[in-house]
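Shown here: the complex without one of its protein chains, the others still in place.
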Amino acid sequence: MPDASPAKWHLAHTTWFFETFLLHEQLPGYKTINPAFRTLFNSYYDAIGDRPLRAMRHVLSRPSLEEVHAYRGHVDEAMELLLSRDLARDVVDLVTLGLNHEQQHQELILTDVKYGLAANPLGSVYRERPVAAPASEESAPELTWHSFPKGIYPIGFEGQGFCFDNELPCHHVYLEPFRLASRLVTNGEYMEFMHDRGYATVKLWLSDGWDTVRANQWVAPLYWERRDGAWWHSTLNGIQPVKEAEPVCHLSYYEADAFARWAGARLATESEWEVASQSCLIGGNFMDSDALHPQIAPEGVSLTQMFGDVWEWTGSAYLAYPGYQPVPGAVGEYNGKFMSNQMVLRGGSCASPQSHLRGTYRNFFPPHARWQFMGIRLANGD
Amino acid sequence: MPDASPAKWHLAHTTWFFETFLLHEQLPGYKTINPAFRTLFNSYYDAIGDRPLRAMRHVLSRPSLEEVHAYRGHVDEAMELLLSRDLARDVVDLVTLGLNHEQQHQELILTDVKYGLAANPLGSVYRERPVAAPASEESAPELTWHSFPKGIYPIGFEGQGFCFDNELPCHHVYLEPFRLASRLVTNGEYMEFMHDRGYATVKLWLSDGWDTVRANQWVAPLYWERRDGAWWHSTLNGIQPVKEAEPVCHLSYYEADAFARWAGARLATESEWEVASQSCLIGGNFMDSDALHPQIAPEGVSLTQMFGDVWEWTGSAYLAYPGYQPVPGAVGEYNGKFMSNQMVLRGGSCASPQSHLRGTYRNFFPPHARWQFMGIRLANGD
Amino acid sequence: MPDASPAKWHLAHTTWFFETFLLHEQLPGYKTINPAFRTLFNSYYDAIGDRPLRAMRHVLSRPSLEEVHAYRGHVDEAMELLLSRDLARDVVDLVTLGLNHEQQHQELILTDVKYGLAANPLGSVYRERPVAAPASEESAPELTWHSFPKGIYPIGFEGQGFCFDNELPCHHVYLEPFRLASRLVTNGEYMEFMHDRGYATVKLWLSDGWDTVRANQWVAPLYWERRDGAWWHSTLNGIQPVKEAEPVCHLSYYEADAFARWAGARLATESEWEVASQSCLIGGNFMDSDALHPQIAPEGVSLTQMFGDVWEWTGSAYLAYPGYQPVPGAVGEYNGKFMSNQMVLRGGSCASPQSHLRGTYRNFFPPHARWQFMGIRLANGD
Partner (left out) sequence: MPDASPAKWHLAHTTWFFETFLLHEQLPGYKTINPAFRTLFNSYYDAIGDRPLRAMRHVLSRPSLEEVHAYRGHVDEAMELLLSRDLARDVVDLVTLGLNHEQQHQELILTDVKYGLAANPLGSVYRERPVAAPASEESAPELTWHSFPKGIYPIGFEGQGFCFDNELPCHHVYLEPFRLASRLVTNGEYMEFMHDRGYATVKLWLSDGWDTVRANQWVAPLYWERRDGAWWHSTLNGIQPVKEAEPVCHLSYYEADAFARWAGARLATESEWEVASQSCLIGGNFMDSDALHPQIAPEGVSLTQMFGDVWEWTGSAYLAYPGYQPVPGAVGEYNGKFMSNQMVLRGGSCASPQSHLRGTYRNFFPPHARWQFMGIRLANGD
């Protein structure tokens, strides 16, 4: 899977980010440990120059993990020196960007490790933890619908604090009335779709989705496998039975879209999602809760699971907001150049650090991606 | 080029459309000439069943053109019989759909023939016509900007007459103030971009666009070639010198987007385009004018070239309008299932029949497509 | 299938051969009908210059068949003029090469037409001909073994008359004693292999063969399909029941090799085949007999079916004979440059003109090729 990278690479690359965009630029006299790292750990910044093929990340036996830790220590030390100085506002902003960048890679380490361990027939476990016996009485709360009136709504980030450039500028959208499901779609609901021959019913699928399903012979979410008549799936806690009450996860946009069509609903647009999220506190099952797995929705009268658990595919393509300007310089490649052939996801997952998320946060992946913690919330017109 | 099909296939496929969706369903006792055609000339309707690989279209030496004409005559005759009857409204709608479908293939025949003749080293010409000596004094009118205020605008089709399901339902969008260029971008303006190393400047490009440019070694629009220091291009009238004052054409979305970024502008959203078009009459350089090539913009104080000449790439992904429902049955595959990984184009081209177009008409192609008459109109915030 | 070309192309290319290698070089004042043909109809002669991609052959709508016939007439006329003169020996040799080249394309037209018609769901027939009702009593003669002693044998062409450069020089090989089967392997025998799960038994296959079988999901020879519990196959006479007594045909080298292993035998080397063929007259079921399909082996005490019916895969890679020299000039690309990754076939087929064949004739195809009339004769050590 070319999307996943080794943890060692993530550590080196986030270190590289600070070295390249801050130390080399802002700390006079800074000396790198190894000039070759500038090329070696560049991910996709063309303005910085050449970079190795993505597939090479797994093949690089050098530098060793020890050398990468030494690199990190060297850069940390220099960053502390830099931070002890009186820095201009745009430099401070770059430091904050570097920290948010690192948070993103913390999430990627978890999803990439999950992928790597699941692909390994040894059945390795990221972290052992006692699993409660599957309580047959466990169930998700009933799915209800929350209505939102038509209107002109502000969308995008406004105010103090950090945001990515793709959340700007704050602008207005007009929304028709819409409804949002009170919780995420569950494994049990998704099994109904599978049982109803969802993966074999062409009229439920986008054309590209159908081609993808057939080419990859998908018959279930990523990580699911059939054992003795029951579904199991790989988790960071090893291979576990699929619990019907938990949110379904590791689905592509194509599957989310087909499920919604089967259910007589649709996915929310990212504007609808953002408007609805304004009534919710940013809390939930994030990396901070240390479950590293989506949890059964809590009971409650308000919208639940809007933040954490799984990224929610929206029906919106990842495009520029009206008036969007990428930040100047090489870090301007961070977001803007990926605005084609991707869909927006919202809300964060059980692998996201909670402090990283906002209601205006726009995540994006190509419609066939499945290895992130990605799931479904249904929407509909009113 | 897998997107292009032989003219014989287009003729057979449009005939197949009437036979499959009307005669087999609505004309009792209808007998086909050849039951194998049901499979053979299916383009992409999964509900109808199997179909040959797209690449096979060029390889099929049977049926002959004479047999296809006989097929057409047979179907025409049966259609006349059907049309002489008293038909239900939904049947009449299917006939209208079939006619609009055929108009789309009339345009495709022209663009596919253009592609085929241009790829053939014989330099064949679709239709000889005298070319006026390139008048050095020819020039396009100065590009000016037309401003549109913010507001809530209706988008989508409303009223009598035919439209495709993807133009429905009529709904409202809120737009920030925006400006639209008075005319299309010209070959001369595009040459400036090329001269300024536009194709070699990574920061102007979307990431997927940059990959596409490098993989295909694009350095100019499709059909352009350099001869003795000047640019020439294939037209339906043979190989001709590129005239600077004419609209640039045969560009991908990636190139349109990069050009706009270079020019300090952007592409319009499809909503912006549709709102602006409401001030324009539906007229211009369509197939009906028989030029089959984009023409120099006329002088004038209003927006020009909004309809005809070239399809205008918008910055909008091709997605469902809020409340969209595909029409029931197999013809529901016409539009809806393609709503991923494509961008919207607006306005029609010199190869479109004028009666086929509307201000609400949504054309769509993947961002790398270039073989339709596709060009650029600049937009910007106000 | 990229290997197959349209009949129109074959006609134009064989004409091009005479024009390029003879008329342009040897007939002063010769004028071509169209200089673009020099590029357009070049197959693989790099010394002649550029050529279109092979896949383009099917897409070229121009020149028309009428224009190709006119091209042929023009070249025929000029060739007659040339032939009326007193020609040097090497010029006469080129004419002979051109005639043999044309014979090869006569065979290719038949196999390419067979492929094209079989791929077309219309079930078209190259030539209708009454098929005798499958006589259940028809059977192939019993397979017996013919022994050949060890010894030093001459291999390759010697004497008067034409041969290709790859049959030269005549040299000697030492052969261990070997046995050759009296006739070709039949459909019935091949069905036993299939029935014995030959296509699913990995240990019977070369590694590349196994990969090819799985990637293409081969379960039977090319053109075979199952209908109501019986095997049918496409022939130039339309779709017909597979007759058990006829030679099996349209197999890759991988299948021939796996069958032989299953049968406890092996394929002959090309030297063994050539030595054995010296006892046989060059006669049999060639194109001249107009059956265009392999026929049941005749009864007889000698080796049968050595010539005609099907090309026989040998276990020999297509390599240079000791002392091999390609003929000088561009026609030297005819054979020599293909001496890698191909296997030798011997004996000609029911689509080969009889006058084209010799006991020393070396045909060659990549091991996965199946669309020629290709079959199996078993061999073994003694």
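As written, the chains take the letters A, B and C, and residue 1 is the first residue of each chain.
What we mean here is this: contacts are C-beta pairs under 8 Å (C-beta built on N, C-alpha and C of every residue); 3 or more make two chains touch, one makes a residue touch a chain.
In this text, all values refer to a predicted model and were calculated from it rather than measured experimentally.
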Margin query: For the chain that was dropped from the view, give me its touching partners among the shown chains.
Written below: A, C
Check: If the hidden chain were put back, which of C:76, C:90, C:138 or C:176 would touch it?
Finding: C:176
Next item on the list: Would you mind spotting which of C:31, C:85 or C:337 touches the chain that isn't drawn?
Entry: C:337
Item checked: Positions on subunit A where the hidden chain makes contact -> 6, 34, 36, 39-40, 52, 56, 58-63, 116-117, 119-124
Note to self: Need a quick check: the contact residues on subunit C for the chain that isn't drawn.
What the structure shows: 44, 46-47, 152, 171-174, 176, 178, 202-203, 205-210, 253-254, 257, 266, 269, 315-317, 319-320, 322-323, 332-333, 337-341, 367, 381
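Operating definition for what follows: only the chains that are shown with their structure count from here on.
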Check: What chain groups remain joined by touching if subunit B is not counted?
Finding: A | C
Checklist line | subunit A and subunit B, separation of their C-alpha mean positions in angstrom | finding: 36
Margin query: So the centre of each chain is just the mean of its C-alpha atoms; given that, what is the distance between subunit B and subunit C in Å?
Written below: 46
Next item on the list: Find every residue in subunit B that makes contact with two or more other chains and list them.
Entry: none
